[in-house]
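Heads up, one of the protein chains got dropped from this complex, but the rest are sitting where they should.
Order as written gives the chain letters A and B; numbering starts at 1 within each chain.
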Amino acid sequence: MTPIPAPPVLLSALTPVLVILAAGALVLLLDLVPPRDTKQHLGGLALGGFVASLLASVWFWDADLRAFRDMIALDNFALFFNLVIGYAGALVVLLSMDYVRRTGAETGEYYALVLFAGSGMMLLGSATDLIVVFLSLELMSLSLYVLAGLFKTRLDSGEASMKYFLLGAFASSFLLYGIALVYGATGSTNFDKVAAALAGKAPDGLVVVGLGLMLVGFGFKLSSVPFHMWAPDVYQGAPTTVTAFIATGSKAAAFAAVIRLLFSALRSMQPDWTVLLWGVAALTMTVGNVVAIAQSNLKRMLAYSSVAHVGYMLVGLVAGGASGAGAVLFYLLAYTFTTAGTFGVISLCGRTSGDESVDVRDYAGLARRHPLLAFVLSLFLLSLIGIPPLAGFVGKFYLFGAAVRGGYLWLVVIGVLNSAIAAYYYLRVIVYMYMREPEEAIPAGLVPSFAGGLALAISIVGIVLLGVMPAPFANLAVAAVAPLLK
Amino acid sequence: MSTSVWLIPAFPLAGALLNMVFGRFTGHRAHWIAVPAVGASFVTACTVFARVARGETFTGPLFSWIVAGDFEAPATVHVDALSAVMLLAVTGVGFLIHLYSAGYMHGDPGFARYFAYLNLFLFSMTMLVLAGNFLVLYVFWEAVGLCSYLLIGFWYTRKSASDAGKKAFIVNRVGDFGFGLGVMWLWTALGTLEYREVFASVGNLAPPTATAIALLLFMGACGKSAQLPLHTWLPDAMEGPTPVSALIHAATMVTAGVYMVARSHALFERSGTALEVVAWVGVATAVFAATVGLIQPDIKRVLAYSTVSQLGYMFAAVGLGAYAAGIFHLVTHAFFKALLFLGAGSVIHGMQGEQDLRKMGGLAPRMMTTTITMTIGGIGLAGVPWITAGFFSKEEILSAALGGRRYVILALLLLGAALTTFYTFRLLFLAFFTDPRMSREVARHVHESPAVMTVPLVALAVLTLVTGWVVGIPSDKGTTVFARFLAPVFPVHEGHHGGALLLVLSFLVVGIGIAAAVSLYKLGPVRADAVSQPRTPLHALLLNAWYFDKLYDRVIVRPLYALSVFSAQAIDLGVIDGIVNGLGRAVVAWAGAFRHLQTGYIVNYALTMLAGAVVIVGFLLAR
Partner (left out) sequence: MVDDSWYVALSAVLFTLGVIGVVIRRNPLVIFMSIELMLNAANLALVAFGHRFGSPEGQTLVFFVMAVAAAEVAVGLAIIVTIFRLRRRLSVDDLSLMRW
């Protein structure tokens, strides 16, 4: 038996993740001591954790650290995703401070779980080993399963949690078996070694099946068709702030892992997965948009819409290269701001009973009752449609532009056609807000607290900034994917 | 020059922001911000125009907007003779309409919101005209559409208004889909979107590529400028306030398509087919919309179809290569059609919101200013020889058709002109000169509009009268002052002008039109119930605008909605319950389990995932 050498420890490569984990542990600890009647300070601590992690990520920019026998990499790619996830987490915490207290679900564990999920997401962006991918994916998912069931007394929340958990675990098993097969084919789980083992020869059956099974697992996290079915139910049933985190952070993290896996470890199989993703992208966009038209529950509609947006982003993966992958990163940044903001507005439009206004009819005449909130939501929806000069437009421009240059004109035609369809259902919400009278008297929407207002303001600044001056951020995104394409 | 150029859009933008943010405080005084903002913009446009007249042009980047790899799209502005003319028309007419709005919208609860939107529109429209590359053009192309949507649905408590807004937006998205693809293709083919570079290098495009790109761009123009088959939104857009119809849906925004085609003429010329398509779509729309206008009972819908028809004339002109003529007609049309809409607004205002021609009549003695100015506008629209600018600009278009020996097009345009004359005079007669048909109650309150509304009418009437004489008279070489001014942008075609033959033809069609209108409406009293009654299938066809809306509803809207419901219910349920259960049964049977598979949702989701996994792995292995 050969002795197992102890790996050299280089904790600095994990700094952003460790900061968040530490904040999570601290939240759990402080939860036990007074004051017990309010958990607001724990929210502040969670926010501090995310902000500190963001600062750490900025600090480490352009570092190229590897640790734990190349299982973890802290390169610009990982740092870019740390920024996206850190922002998403911070926005979610800001929105939660208001939301969980109003819905009576404020606990210390909530913030701790958000932090743990966030650390899993960040780790996923750094993972350069299949087993780390699996571990961080589970760290993220397990926290989110619990968060989805936060409202312990509500059936829909429990149902969402159960569906998310069972199907998620099912998908993870596919992923793990895929990992096992890839290990069997290449003798390693390290991305670089896998790439070296696969280079220059035709892939054998084992690794092909492994790729397929791993794509099933990731397809679930990304909610790409046909693995999207959980998304509408979970988005609808879960607490709105958790939905926002699932829709932004977990999606970004899954994309991080997929991009790193496909572009570095499985680079030599690009012809295989490109064709596959072409079909998945087309299907995902179309199913998401078409089904969204018939929804009247806003959270459900946004779930299908997020499925459609995943389809757009997959177009960038199909296009490949620095421009394609960079476009996906940019789109994720824009999408995170927009989606977090949209769900943020929904979380603020509560009825007095604590129930949420999730039916589109509840938004009738919102412009009259709460003009600012209506205006803000309109901006987010317009960005989702892709109206210039908001972030969504520029993001689509980069994605489709990369695909056009890659020669995937038909995919772009499908995509542009899809975004034309999508205008309908987003616009319907705006029509309701500005051009319909409410059918019954609805109490005025809540005035956002300072934290909620701050989150919305950050998101608005984000989408306008990304829309008006996208160039620096796009350069950042392209720089972030550069290390993968060496 | 650069600073003054930037001031043109900056003034309305500032006005829009002020009224948007401080709407609560400005309230019914919002016009004190909005009107001077546009006035300042107009004055600046005049100074820019004066400089351009001296031969200056200006192109400048604002900042690097979108960078993707080797592609860079700075936000560029470009000022030349064409943009200067457009700017003058947009801000000038815009100013008059803002002024008019202060009276027309007085007392509306959304007064500040209205002026904020209107200022925002003017900002977007001037930016659209100033754009120096296709990307900026596209951005503001969408922005004016958005403003138009907001203003059509301005009175959102009326369901018809919000529906019309949505319809306008969605029909325009169809066109924009083509426009977006065209811009993207242009970029792939040439690697740049800057006007100057694109037009300098169109020679490198293969003619079929150029045709495809030009036609895609034209698709956008069809949507924005309400050409067949995307015209259906414009008549419905009349649900908006009347000054909005005048500004956006007659004078400025809807002409953006014509402007775009004229601006990109180098590209369209690279492909003969595209120009041919433009010309024929224009001609077809001109005649089609004129026939529909013949019989509409609503005063604004008559004018709306007339706008569609006149836009058809402009497209016919640019399609025939007579760009200067097309733009000239654009400008004169902006004057007389804004005049007609504002006049109609004055009538509606005076009659407490009545828009139905059947309930009007005999307004001439009560509303002299409106009657006289609107008659001048009508004469302009009909193109009665010599009196107004409308004659000179239409003459230029007909002369281009004659000069190009396009006799079929010429005949159709003349037919359209006859129809135009008829419906114009029908409108004037029914509104002003026939016996009154309104209720006693309404009749008692009919009154002339306040000065803030009639002054713009008079100003536009003067413009309609003099513009033709000042810049529209052809020289010996057949070129007008207007065309020579645009010579740096559009090459001047010197040649034989239509002359006497065309003049005779014009007299003929106008005479026929007026005679028909007089015989039907002026001689003897008009029975209200006889107007716009579908007595024959032809009447019904025209009254329903050739059933385009019904057709679209049946062929596109309903099936798409049905498909969506079907997908939501059948695909998520039926397919899972059906196909996947079938697969599930197979799995179960294969496993030797005999229990009948019951429907349960988590299981169905898992089965779908399994099916997806099987397909993916199978696909990868089969490759």
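One rule holds in what follows: a contact is a pair of C-beta atoms (placed from the backbone, for glycine too) under 8 Å apart; a residue touches a chain by one contact, two chains touch by 3 or more.
Since the structure is predicted, the reported quantities are computational estimates derived from the model, not experimental observations.
Across A:Pro16, A:Gly149, A:Pro226 or A:Gly311, the single residue that touches the chain missing here is A:Gly149. Residue in contact with the omitted chain (choice from A:Leu65, A:Met162 or A:Leu417): A:Met162. Screening A:Ala56, A:Leu94 or A:Leu176 for touch with the missing chain picks out A:Leu176.
Of the listed residues A:Ile131, A:Val275, A:Val413 or A:Leu454, the one in contact with the hidden chain in the full complex is A:Ile131.
The chain not displayed touches chain A at residues 1-2, 4, 131, 134-135, 138, 142, 145-146, 149, 152-153, 155-156, 158-163, 165-166, 169-170, 172-174, 176-177, 179-181, 183-184, 187-189, 232-233, 236-237, 300.
Although one chain is not displayed, its contacts with chain B can still be listed: residues 568-569, 572-573, 584, 587-588, 591, 593, 595, 597-603, 606-607, 610.
In this section, only the chains that are shown with their structure count from here on.
Chain centres here are Cα means. That of chain A falls 41 Å from that of chain B. The part of chain B that touches chain A in the complex is made up of residues 63-69, 71, 138-139, 142-143, 146, 153, 156-157, 161-162, 165-166, 169-170, 173-174, 176-177, 180-181, 184-185, 187-188, 560-561, 563-565, 567-569, 571-572, 576, 601-602, 604-606, 608-609, 611-613, 615-617, 619-621, 623.
Interface residues of chain A facing chain B in the complex, by the touch rule stated above, are 162-163, 166-167, 170-171, 174, 205, 208-209, 211-213, 215-216, 219-220, 225-227, 229-230, 233, 272, 275-276, 287, 290-291, 293-295, 322-323, 327, 382, 387-389, 393-394, 397-398, 400-402, 404-405, 412-413, 416-417, 420, 423-424, 427-428, 431, 434-437, 468-471, 474-475, 478.
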